Each structure stands twice: as structure tokens, then as C-alpha cells.
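With one protein chain removed, the remaining protein chains of the complex are shown where they sit.
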Amino acid sequence: MADRSILRVENVSKNFGGLVALSEVSFHIEKGDFFGLIGPNGAGKSVMVNVISGLYSPNKGRVEFDGRQITGLRPDRIIREGLSRTFQHSTLFFDLSVRENIMMGVRAMADMGLAEAILGSSSARSKDKAIEDRSQEVIDLLGLEQQAEEVAANLPYGLQKIVAIGIAIAPKPKLLILDEPLTGLVAAEVDQVMGHIASLNQQGMTIFIIEHNMRAVMNFCSRIVVLSFGNKIAEGAPGEIQRNREVIKSYLGE
Amino acid sequence: MFMQMAVTGLVLGSIYMLVASGLTLIYGIMHQVNMAHGVFFMLGAMATYYATEVIGLPYFVALFAVVLVFPIIGAAFERGIFRNIRHIWLAGYMATVGVWMLMEGLGWQVFGTEQKAVSFPITGLIRLPGGAVLPANKLWVGLIAIAIMAGVYYLVGRTALGRQLRAVEQNPRAAELMGINADRAMAKGFALGVTLAALAGGLVSTLYSVDPSCGSTPMLKAFIIIILGGLGNVTGSVIAAYILGFIDSFGGSLLGYQAGHFMGFGLVILILIFKPSGIMGDE
Amino acid sequence: MNSRLAPYLTALAVMAALALVPPLIKFIAPDKWELTAHIGIKILLNVGFGLCLWMMLQAGELSLGQGGFITIGAYTTGILVAKYNLISVVWLGYLAGALAAAVIALMLGYLIVHLKRIFFLLVTWSFAEMLHPVLTSFEHPFGGAMGIIDIPAPEGLTLFSESWTGYYYLALIYGFAVLWIVWRIAGSKVGLITKSIGQNDTLVTFCGLYVRKYKVMIFVLGCFITGIGGGILASYLTAISPETFTFFTSLDIIMFNLIGGMGTMAGPIVGAVILSGLNEYLFAAGYWRMVVYGLIIIFFITLLPGGMVSLPAALRKRFTRKTKKQEVGLG
Partner (left out) sequence: MRISLKSIGMTVKLLAIVALSAGLIMSPAMTGGVQAEVKKLKILSNNPFSGKAASWGFSQDRGVGLAVDKVNQAGGIKINGETYMWEKIQCDNRYIPADAVSCLKRGVAQGAKFMCTLGGAVTKPQIPLINKDKIVTIAAIAGGADFTNANNKYLFRTMPSADLTIAIEGIKIYKKLGVKKLVLLTADNVLGHSDAKTLKNALKVNKMSDILVAEEFVPIDTGDFTPVLTRVLAKNPDHIEGGAWPAAGLALLIKQARELGYKGTFTNLSGAPKVGPLVKIGGKKNVEGVIMLRLWPPDQLPTQAFKDYWAEYRKLYKQDPGANSWESYMAFMHLSAAVEKAQSLDPDKIVAVMRDLKIVSLLGELQLIGKDNPLLPGYGINNQYTSPLPVTVLKDGNPIIYK
């Protein structure tokens, strides 16, 4: 299919025991999109992200990324296809420095072998250099120079979120999935984080954001999908979604 | 011979169940792997020995004294050592190892190296159909073990203390919000586990002999059982105890002692690899 | 001084200092040499074992089966070079022992690597326990309850007038080789990955790294190195039996890390030095050994959880707190 879509989710269903978390959800994201996924608590948003990133395998349906089916692949393989994700609760390597955190995201990390690490061969040195260069790039990009050597646990919450994004973008992903990146942030921090995300999008990275913060989603997203109790109830531009009666009903209740 | 093996398996299973009960309870409530279990078993056996053979109390009075005294000892250990470190799993584990070494070492000092014996008051031999025989003391110890286990079920399932323990087990913080003092509940749980270990020592050691290391073999068996049954799963450990009893009996009779030993640990590894929640675990 | 060379130079200096111990002691107190050598050998081998476990600990899991891997290394060496004389070069016997330990670690590790914490601890412990009945039950090839005797010293050790010196230098090289390997890994990107796995393995997965591979890799490497140590011990002891390396051997290796402190590489080294030295003296104390052991464990767990390496910091904290209190009292 020679379309512009980078991620296609087709008829994905997921049950936990008797509980239906997702039922027959389909949508697709196009290259360069700033795509939003919203829905009330328990709508199945996080389950959706976990299915896409390979943490759960769906009971039914398929996920295609960049023209290739990724359902059933190991999570680390999916990531290496060029898809990155962050986690809802700011998840970092808290005892490592910011620089080390970001290094962990760099793709070349996966190529390091044990023997070359011990012997410090020239190939190991060049890989080391590639990793260090790329992490420096990310640090510059996110404006973390000041905090680069600081231990992640000591950073303010907003910066921790940015470091998490840094880990995710270090491998230069084609698609970045952000699972509620704004939870627990104060207004100034929200702007800072969303600013970084928007500029990544402007540089051509496809963004897929799951968020509760309506204002941010409506302001930045180009297209939005709404989930409710595991069903897709709406899809469209922010304006359409805001007017959609189903959406209003599911958010406000009856 | 089959009958005899089956009877032996049942008796061993009951003994193992009793020995494992305290261990599984402590894991269930505190998520603490108690390496000092064997030492509390030994202390129970030693206490019974001193009470009966040295002081001269009747056997069941001595056992009753164990039930009265060991909750205090258990609570003291919990308060003194384990309370502050129980949230770090490794610290908890190693601390129990420390208590084990310390108490067994002191045991060799105080009790000496000569093995001692406590005799069970009921003796005799019961002949069963199929040519099997069952010593009366083993029958009684087995029956008492089952009664104690029933008591544990009642205590955990039906009493206020049991409700507290279960609440703390599931979520200590939520239990605190409900007005349960988690610290105190855990101390009670630990004391209960220690008492069960000591009681097992007082009962089971009458079948064998008493010395400062007499708890190590029972503890090894108890560990196999609680892993097979799923850590902290009381019903699972009861079933696992009988499984191990039959493995030891049939394996030992048909294949020799070492084979039974090997099979026990082999089963443990298989269970841990393929079903870490144990034979009764869900998932 | 070039900053890259500094650690190497320091290590070399310490190694050279330790290498000078034999002639020095033989000069000042020749009658004490054997005892010193014996303790030194034990310490240096244990430093290796402790560091291997520390390396695995970085990935978050604690093995209580290292005694089992020492046993595998020792037995493989013993069977091949002593019992059946299949290998005439003892050094190759060590290599075979290490390979056997690594292969078994690979198979076991692949199966158990998904287990965490207490489950990993229990499964490695069960594995080590299971070796005992196997070794005891089979006269061939394991030698049954008797074990294996007359395990020869490696070639080249005869260059030294008495075997103590030879084994001392062998253990010295072993200890520092392990130190070098573990230090190199800890400083490398693989070390960073290992440390990250210990903190948050899900996130490592979502960095595109296959956690299982790294955990197994570290486990296998640790067991390989431990296996070599087992071979050396087999030669040194000249005889091994199923009871030679027990649960307590594995426990000791954990205790090196516990007593020294798990935070830095210095921890297991300091722990191994203190505990294995102490252990040798406690042999004479006989039955007080367990009491002392128990007290040490309880002391470190409850009062100094950061281990010996945290002692200066802990003292400083204590001291400053006290002076502060005094100031308040005076004010």
C-alpha cells in the first residue's frame, strides 16, 4: 500500500479474562501527523499503547507499522523498527545521570558486544563515540546541558518528563508515542513539554499522544481518536471532536 | 508394600505440612522468606526437651508452654530485627540467615553436641489392612498436625486477627487507612509463624532426635513445599506437603533416598521456571 | 598523569605490592609464610567470586547458586585431569571447567532469567542443592560420596620451590584478572545497560534492547569466571567432594557483597578480604564460628546496610549530627 500512513491499527481487540479492554478498534496515523488519543478513565488508552508497542499481544486484529506487520513481535524488536514510546508514570533510570539515561535510548547501544566492551577494541571505541555524540545532540536539542551530569532522581518533575522524552527520541524514531506526558505537571511545565513535542513534530517526527489535558490536545493535535469503554466512538479534527455528541456524552455522562 | 508406602507418604506429608505452615504464613503476611525457620523449629524441640526431660513436665503441658512462650520470642525478634528492614527483601532474607547462624551457633554452645531425645507419650503400633503398619506416635503427630492446620485455617479465615492479617497481606497501606496497625499485625503474624515452627519442633522432634542442627532438614523440606505450593499460599502448601511426602516415600522406597531428594529440588526448579505462582497459583 | 591510565597504574601498583608480599614475609617471618599464603589465596579467589556476583547484582538479580558453579568448575577439572586423565594439561582443565559452568549457566540462565528477586534467589539455590544428590549418587564420573582426589597442580607452578608461592601468584593473577574484566564491563556501555536493567528492565526493553540477552550474558560470564576459580580451588585443595562447596559457600559470596556494600565495586572486594580473612581465623574457633557469622550479618543488615565502604560516610554523618546537637545544646 503506497499510502502515507505510518501506523495502521486494524480491528484490534484485547480482553483480560472476561473484561473487554479494546473491541475492534481501527485507526491509522499518517506521516507527520500530530495524532491524539483521548477518552475517559478506563477507556483502554494505555492498553492500546501497550498493544502497539508489543507489551500485550491482541486477541484479535493486527498492527502495521511503516508497511510491516508488528503484532506478535517482541517489544524490543518493535522499538528497533523505529517506534518509541514513553510511559505514563515518568519512568527513568533514576540512579543514572541524565546523560546516561539518554545514552540508553541511543540505537547503537544494542550493538555493543561483551568482548569488545572488555577489550576496548577500535570498533568499540567508535561505537562509544557514536553513542556519546548522539546523546549530546539530544541533550542540546532538549536544552539539558546544565543538568546533563545530574542524577535523574534529583531533577524536578517536569525535567524528568523531558528526559523521558529524550530517551525516546534518541534512536531517531519515525513515530513517537507519548503516554500521558503531562500528568502531574504545573502549567508552566506543560507549556515547556508541549513546546518540545511540537518542535519535534515540526522537524518531521510523527507524534502519537495520549493525554487527559484537553486544552493541550485540542491546541496541538491535527487529528484525534476518542475511545470509550474499549470502543472507538469518534475520529477527526479537534473541532469536530469538540462538537461530537457521543464524545460529550461519554465525558460528561448522562 | 504399596500400602506401607502410601501410609508413610501420608504421615510424612502431614509432618511436612506442619513444618511448612509457619514458613508459608510468614511469607504470606510479611513477604519474608524466613531462613530462621529451622532454628525456631530447633528451639521448640529444645524447649520441649528441657521442659519434659530436665524439668519433668508432662509432654502436653510442655507443648502448651511452647505455645505460650514462643509468640513472645517471635514478637521480640520481629521488633528487634525484622521490623525496620522488612521493606528491603534482601535485607529481610539475610537477617533471617543471620538469626539462623547465631541461634544455631549458640545452640551448639548451650546444648552441646550430644543428640537428645524427647519421647512422645503415646506409643504402640497400629496394624492396617494390606500389611502396613503405623506407629501410634506418628499417627498422633499426624493427626495433631492436621488439627493445628485446621486451627490455622480458622484463625486466618474466621477471626478478627485473621482479617487483620489478610488485610495487611493484601495491602499494608490500605490496611493502615482502615485503622489496622500494620506493624502490630505483622508482629502478630510473625509471632504466629514462629510459634507454629516451634510447635512443629516440639511435635516432630519426638519422632526423631534433637540437636542444634535438627531444624535444617525439616526447613529444607518446608522450602521445597512453600515454593511448590506458591509462596504464601496456605492451601497450596498443604497440597505440596502431601505431594512431597509421597515423593519421598515412593521415591525413597522404589528408587533410593538420593533419588527422592533430587526429585524434590528438580520439581522446585521446574515449578519456578514454568509456574512461579506454584501449583495452586492462578495465572 | 593521563587520566585513562591512572586506574591501571594504581591497580598495577597494588598488584606489585601484593606480589612483593611472599619474598617480604619469607624474609621477616619465614615461619608465618604458609599461613599468610593460605589466607591470601583464599582472599584473592574470593575477591574474584565476589566481583562476579556483584556484576550480576548490577542487573538486579542475586544468585544463591554460585557455590554450585564453583562445584561444576572444580568437578569438571577434577574429572578431566585427575579421575580419568582425559586432559593432560591442567590449564586446559580449568578452561574446560569454566566452559562447563558457562554452558550450564547458559541453559539455566535462559530458563530462569525472567524470574525476579526472591524467585531468582530460590531457583539458583535449588539448582545448587540439586547437584549434591547427583554427585553423590554416581560413582562414575563424579566419584560418589568420596569425590575426586589427587587433583594435580597446574604446569608451571613447579617453577616455585614450594606450591604455596605458586598458588599465591596464581590467585593474585586470577583476582586481578577478574577485577580488570569486571571493571572494564562496569565502565562500558554494556555495564550501563546492566545497571539500567537492575533499575528498570521494562524501560530497557523499550529502549530497543533485549533484556534477556544481557542478563543471560552477564550470568554466563560470571559463571564462566567462577568456574575457573573452581578449577583453581580444586587444584589447591587437591581433593573435592559433594560437600566441599555448599549452601554456605554461596552464602559467603553474597555476604562479601553485603559486608562490603553493593553500591560500588569496592564493596565485594572489601567484603571478600574481611570475611575470608576472618573465616580462616574462625576455623580455629570451631563452633563459635556460626555465632560470629550470625552477629556479623545482623550487624551489617541493621546498623550498616551500605556495607563497609559506607562506614566513613556513616561515621561522618554520625559525627556531624552529634556536633550539631551539641551546638543546639550550647545555644
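First chain written, first letter: the chains are A, B and C, and each begins at residue 1.
Basically, contacts are C-beta pairs under 8 Å (C-beta built on N, C-alpha and C of every residue); 3 or more make two chains touch, one makes a residue touch a chain.
Everything numeric in this text was worked out from a predicted model, so none of it was measured.
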Candidates C:18, C:57, C:157 or C:170 - the one touching the absent chain: C:18
Residue in contact with the excluded chain [from B:27, B:59, B:108 or B:262]: B:108
Contacts of chain C with the absent chain, listed as residue ranges: 3-4, 6-7, 10-11, 13-14, 17-18, 21, 25, 28-29, 31-40, 43, 136, 144-147, 149-150, 183, 187, 237-241, 243-246, 264-266, 269-270, 273-274, 277-278, 280-281, 283-287, 289-290, 309
Where the missing chain touches chain B, by residue: 1, 4-5, 8, 11-12, 108, 113-117, 119, 125, 133, 135, 138, 207-209, 211, 213-214, 216-218, 248-254, 256-258, 260
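Rule of thumb we're sticking to: only the chains that are shown with their structure count from here on.
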Contact graph of the chains (line, ring, star, complete, other): line
Greatest separation from chain B - chain, by CA centre: A
Innermost chain by mean C-alpha position: C
Inter-centroid spacing, chain C versus chain A (mean Cα positions, whole Å): 42
Euclidean distance of C-alpha centroids - chain A vs chain B, Å: 49
Centroid distance [mean C-alpha coordinates] between chain C and chain B, Å: 33
Contacts with 2+ other chains: residues of chain A: none
Residue list for chain C, restricted to those that touch at least two other chains: none
In the complex, chain B residues that touch chain C: 33, 81, 84-85, 88-91, 93-95, 97-106, 108-109, 220, 223-224, 227, 231, 256, 258-259, 261-262, 265-266, 268-269, 272-273, 276
Partner chain C, residues of chain A touching it in the complex: 53, 74-76, 79-80, 84-85, 87, 91-96, 100, 103-105, 107, 109-110, 112-114, 117-120, 124, 127-128, 131, 167-168, 171
Complex interface listing, chain C residues touching chain A: 181, 184-185, 188-193, 195-196, 199-200, 202-211, 217, 221
